[in-house]
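Let me begin by presenting the structure, written as structure tokens, before commenting on it.
Of the protein chains in this complex, all but one are displayed in their positions.
Letters A and B name the chains as they come in the text, with residue numbers starting at 1 for each one.
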Amino acid sequence: MIIHHPLLGPRDAQEFTVLGDASLIDRPDGMAEGAPDAFDSYLHLRDNPAGTHRELWYHEAGDRSWLVVTRDTRTHEVMQVELARDVALAAGRGR
Amino acid sequence: MADLTPITALGGTVLRHESIGALRIQEADDWALASVTARAGQAQAVSAEIRNLTGLDLPGPGGMATAGDWRALWLSPESWMLAAPLAQAPDLAATVKRTTGAAAAVTEQTDGWVRFDILAPDDARLWPLLERLCNVDPARAGPGTATRTVMEHLAVIVLRDGPGRAAVLGARSSAASLHHALVAAARSVA
Partner (left out) sequence: MSGARLASGGQIDRARRLEFRFDGRAFTGHPGDTLASALLASGVRLMGRSFKYHRPRGVLTAGSEEPSALVTLRSGARAEPNTRATVAELFDGLEATSQNRWPALAFDAMAVNDWLAPFLTAGFYYKTFMWPASFWEKVYEPIIRRAAGLGALSGHDDPDDYDKGFLHADLLVIGAGPAGLSAALCAGRGGARVILADEDFRMGGRLNAESFALGDQGGADWAAGAVAELAAMDNVRLMPRTTVIGAFDHGIYGAVERVADHLPIPPEGKPRQTLWRITTSRAILAAGATERPIAFADNDRPGIMLAGAMRAYANRWAVSPGKRVALFVNNDDGLRTARDLAAQGVRVSAVIDARADAPDPGIGGARHLPGAVVTGSAGRLGLDTITVRTAQGREFRIDADALAVSGGWNPNVHLTCHQRGRPVWDDALAAFVPGADLPAGMAVAGAAAGTFSTHGALHAGHAAAAEVLEALGHTPTAPDLPQAEDAPVNLRPFWHVAGKGRAWLDFQNDVTVKDVKLAHQENFRSVEHMKRYTTLGMATDQGKTANVPALAIMAELTGKTIAETGTTIFRPPYTPVALGTFAGRSRGRDFKPTRLTPTHHWAEAQGAVFTEAGLWLRAQYFPRPGETHWRESVDRESLAVRAGVGLCDVSTLGKIDIQGADAAEFVNRVYCNGFAKLPVGRVRYGLMLREDGFLMDDGTTARLAEDHFVMTTTTANAVLVFRHLEFARQCLWPGLDVHLISTTDAWAQIAVAGPKSRVLLQRVVDPEHDLSNAAFPFMACGDITVCGGLRARLFRISFSGELAYEIAVPARYGHALMERLMDKGADLGVTPYGVEALNVLRIEKGHATANELNGQTTARDLGLGRMVSDKKDSIGAVLSRREGMMREDGLRLVGLRAVNTGSRLAAGSHLLERGAQAVAANDLGWVTSACWSPHLEAPIALAFLKGGAGRLGETLRAVNLLSGQDTEVTVVSPHFIDPEGERQRG
């Protein structure tokens, strides 16, 4: 597999480790009302699509960037690669 | 100065040099290293401070810049490794920190790494070695690049100084394994 790192260009998958569904970015607020249920969903409920899937990959043997890789689970085609930090910021995550 | 005698990353008191065919593999310990990471919103300030201190323009992703005895490699977004001759900068991190102040996170890295310089007459004789060790495209790793990648399961940074020249930075604790990998590959292609 080749992942086109947004900063470094095409890099071999062996430089990366995969974590899983990119929805892990959307961590609930632990101090909010209903946090136990929110964390239960956040941690345990996942889509398992045949098709487009957004995943978190970490460039461990590279620049240590976390990436959001949009991939087709049927063909392994990679459609998009973004810095996870940018995705998180765009989703309104901050401090 | 301290009355303790350092050892090299390979555990000796002298640096290891190997000549294998047209290739030379040299253990080197003459760089002081410090990582410099811009604090939030401080990238431009850090670039300016580093330029004042070193004359370097901090490089972009995958790049390496040199100015006089100074050298900077890109590590990760808004983070660089600075290198200077160890003899002249025995406490590089402190020097850099004095310059950048709160604009940057500076971390002493001199002892975290081992460096092996690889010398070949030209790129045509350098790449047969590198291509047996790391999945790096020669077309994207010419002189002036610093590529973080893997060699025999070890995370490394491959620096390209010029034609036929590369330096491999690896974790100091695995210096012996990295050296073994380089030497075995050199014998294989020599």
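We take it that a contact is a pair of C-beta atoms (placed from the backbone, for glycine too) under 8 Å apart; a residue touches a chain by one contact, two chains touch by 3 or more.
Please read these numbers as outputs of a predicted model, since none were measured by experiment.
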(Q) Touch partners of the unshown chain, restricted to the chains that are shown, please. (A) A, B
Q. Of B:14, B:87 or B:102, which sits in contact with the chain we cannot see?
A. B:102
Q.
One chain is left out of this view; which of B:79, B:95 or B:147 touches it in the full complex?
A. B:79
Q | Residues belonging to chain B that touch the chain removed from view | A | 1-9, 11, 29, 35, 37, 39-40, 79, 91, 102, 105-113, 131-132, 134-139, 152-154, 171-178, 180-181, 184-185, 187-188, 190
(Q) Across the whole complex, list the residues on chain A that are touched by the chain not included here. (A) 1-2, 10, 12, 17, 19, 24-25, 27, 29-31, 35-36, 39-40, 42-43, 56, 58, 60, 64-66, 75-78, 83-85, 87-89, 93-95
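In this text, only the chains that are shown with their structure count from here on.
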Q. At what distance in angstrom does the C-alpha mean of chain B lie from that of chain A?
A. 30
Q. Which residues of chain B touch chain A in their complex?
A. 61-62, 74-77, 135, 137, 140, 148-150, 155
Q | In the complex, chain A residues that touch chain B | A | 7-12, 14-15, 60-65, 83, 85
